[in-house]
Structure formats: C-alpha cells, structure tokens
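With one protein chain held back, the other chains of the complex are shown just where they sit.
And now, chain A:
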Amino acid sequence: GFLGKPTIKLTHRRTVQEVRSILRCRRSRHICPFSLLVDYTYHCIFLEEIVGSSTVRDHIAATRQSDCSKELGGWLRGWARSWPKCTTRTPQPGGRGIRAVPHRLRPDSVCKAAEELQTAASKKSSEVIKKLDEVRLRGRKRSMLG
C-alpha cells in the first residue's frame, strides 16, 4: 500500500504494456485518457482525467439494471467490430495468437456476449474464438501448464 491506502502495484512491464495499450486504443478510435507523463522509476502513469466518466464495467452494470438491452447491444456490436484492431497478433502454430486487450475494454462479464456478436459479424472468427477459449483454459502464460 501507499501511506496505508490500498494501491495497485505496477511492475515496469505492466506500466509499459498499459502505456502502449492506450496508444493502440486511441489509434483504433477508442476514447480513452491520453498519457501525460510516465515515470518509469516509480511506475506511475499520469493520465488525462475525463470528468463525468465511468468505467466500462460500471456502465454495463448500470445499463443492464435499467434494462436498456438495445443500447447495450448496439454498444457491444460497435466494440466487437473494432476488437480485432486492439488485440495484437503474434504468429503461433495453428492459428492466431491473442494477447491481452486493455482491461478497461474487456470486462469479463460481457466478453462472452461480445464474442457471440463478433462470431456473427465475422467469417473467420471461429478460429480466433477457439484460440481464446484455449488460452482461457490453459492460462496466458505457457509456464502455467503442469
């Protein structure tokens, strides 16, 4: 913690990944805060504050509660269309590799719904979805295998 308060401790690697992800998101037209300063000594990222914003998770929870399923569906469709641009594609034998999408764009609770929409929208996505399921089962790090 920091002065008694709970904090998320970023490693150098995580700091770098977050910062790169932000730029990747912006290039793919996702509105997200821009970086102002990155301190690689203390692993701090100074970000733009977007006043009156909420996280994706909170927005989805609120939308579900008020039963605006059409609005949620529309949002998910748009997001699913741009999802491939946000994932990196590392060549792996047997298909595409999928690296982590920034967490703010992939709340676990709607991942399944987004996948279904993407499957419907894209022709070759079953291969991608299959790989994602496989990664979920075995974990992202191959060293997690027994």
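Keep this in mind: contacts are C-beta pairs under 8 Å (C-beta built on N, C-alpha and C of every residue); 3 or more make two chains touch, one makes a residue touch a chain; residues count from 1.
Note that in this section contacts and distances are computed from a predicted model.
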As a check of understanding, state which of "EKC/KEOPS complex subunit TPRKB", "Coatomer subunit zeta", "Exportin-2" or "50S ribosomal protein L20" is the UniProt name of the chain not shown.
"EKC/KEOPS complex subunit TPRKB"
Residue among A:16, A:61 or A:135 touching the omitted chain:
A:16
In the complete complex, which positions of chain A touch the hidden chain?
16, 19-20, 22-23, 26-32, 34-41, 46, 48
